[in-house]
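Part of the complex only, each chain left as placed.
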Amino acid sequence: MTVQNNPRITEQLEAWVNENKGHAVLGTTAQYIPALGKVDPGKLGICMIDEDGHYYCAGDTDKEFTLQSISKALTFVALSCHYGLDFVLERVDVEPTGEAFNSIVPFEIHRPNKPFNPFINAGAITISSLLPGRNGQKKFEFLKGFLEELLGHPIEIDKEVYDSEWATSHRNRALAYYLKEANFLELEVEEALDIYISQCAIKISVKDLALLGLILAYDGYNPITKVKHFSEEIAQVTKVLMVTCGMYNSSGNFAAHVGIPAKSGVSGGIMAAVPPKLHSQTYEFRAGAGIGVYGPAIDVQGNSAAGTMMLRQISKEWDLSIF
Amino acid sequence: MTVQNNPRITEQLEAWVNENKGHAVLGTTAQYIPALGKVDPGKLGICMIDEDGHYYCAGDTDKEFTLQSISKALTFVALSCHYGLDFVLERVDVEPTGEAFNSIVPFEIHRPNKPFNPFINAGAITISSLLPGRNGQKKFEFLKGFLEELLGHPIEIDKEVYDSEWATSHRNRALAYYLKEANFLELEVEEALDIYISQCAIKISVKDLALLGLILAYDGYNPITKVKHFSEEIAQVTKVLMVTCGMYNSSGNFAAHVGIPAKSGVSGGIMAAVPPKLHSQTYEFRAGAGIGVYGPAIDVQGNSAAGTMMLRQISKEWDLSIF
């Protein structure tokens, strides 16, 4: 893989990073997870990768951060890959909900026979508990191996973030015990939470996110290594989820103003998949791309404040919306 | 406009109509609106139109029916066209909600400063009350004129359906008085409901729906008449709404399994917009299309039972998903 062969694109990205950096003041770092709360909220970085493997990077791209909710999309893919989409869709629905990502209300009111979707915490914890493996450790190792294969390099957990979240996740424990009572979990609560909090604490870079976005854009196929990692069907459902539920409770607004399937995390990361769009009149990225963004100041919905605004501008200028 | 120049496509559609007709037993006609409840639940028809104006029709395509909730998408377009998208998005949000289309719960719990989206009844009644015109009648005339211009022919209200809904819409009245208290309505409740129930009762055919779908697929442009009816921006937000909220509480499943922006109504109609997708390997409709479907037996979510299954098959076979 080579980095950036087209300096014009990189210059353009650098200009947009500078233009949007200031939007970080509209957000703040995630205060409820101490280890996340203390990072520099002013950072903003982006990497894009095209189908030939060229990376175009601008801003703060060297800092690693944790996957947080971005992991929800990847665990969904991993599980679907192993057991097939039908197995997964029998256990987690794919309907958006207007409630908060950690809400118990819709469960108690509607008593659904499965969580509403895999991108709310209830669905994500359920998905994690279902991963293949005879115990929590094996299940997490499966996920880790799957991601390492996609990325082509080893990954690690940020132990400080893990510890920080483990100690403060009363709300997730409440949710998980609720799921346990509903018989949605295949593991004991503490084991299921261990996987979930571990996957949230995986360290990642914007380059990694861009590559993952590209593989999703190419329906499970890595156009650089020519490896087919997962089926078109799994990729499509994942992108549907990214559009309808990927950006917490502003998914609708993100779809309306950006229109790129994306998944965000409270660390400030965003993974976006730009599918090919040959009929577009814009020259750049008509053959699709992957995007990784990092901007740790998050807005009230939980999305990178500056990152969201920057993607809005990029999508508009380069006509990247799927709509 | 000429009807069907490619007999192979029509034959294929006829085969799919026959294959999917039986799925009508999974639904029933809308019993809570007497005039809708008494139609033949076994009917199923489809029309597709391509960018050259060729129609491909199969099954029961001569029966007219009423727009019902499909009108919500059109009123949103009409209002946005007149006042601009910013004006509308200040007054109605574009976020999906997991609650029923006529639910009051999210309002009372969250006390939002605008309805969640224009495709739930709360948002739709609000939109209708905001249409240009100094009273209810003028406002409805504006909408009617807008639709007639899109369709190129006069439209009419089904008086029996209108009367039936007017007399039984206690729940919509409850909702509208709730909206009135929240200061969302520009009209008195009865006037706002009059427009809303009128727009639901507009008579339409699957050919009409196909044409409207085509104009949305072409971002507000009619490729046959070469008329630009509304902006790309309005079309895109409308398609986002169709994907995230267009099929009531199975919008997520429809997006996952069909992947075409669509809006349904409890009359059993569906309007779908197939955008161009030049990179698709399938020959048919790579340049986009509009689809109109009619199948009056609706499932528990409110969507045509047979129509939904048929679209699932068509989308898969012809690779029409935007995801």
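Quick notes on this one:
Every chain is named by a letter (A and B) in the order it is written, and numbering of its residues begins at 1.
The rule is short, and it goes like this: a contact is a pair of C-beta atoms (placed from the backbone, for glycine too) under 8 Å apart; a residue touches a chain by one contact, two chains touch by 3 or more.
None of these values were measured; they are calculated from a predicted model.
Assembly remark, whole complex in this entry with 2 chains visible in place, copy number of the identical chain is 4.
Note that in this section only the chains that are shown with their structure count from here on.
Its C-alpha atoms fitted onto chain B, chain A is found rotated by 180°, rounded in steps of 5. Averaged C-alpha coordinates put the centre of chain A at 31 Å from the centre of chain B. Contact residues on chain B toward chain A in their complex (touch as defined above): 89, 93-99, 105-106, 109-110, 116-117, 236-237, 239-241, 243-245, 249-253, 255-256, 259, 261, 275-279, 321-323.
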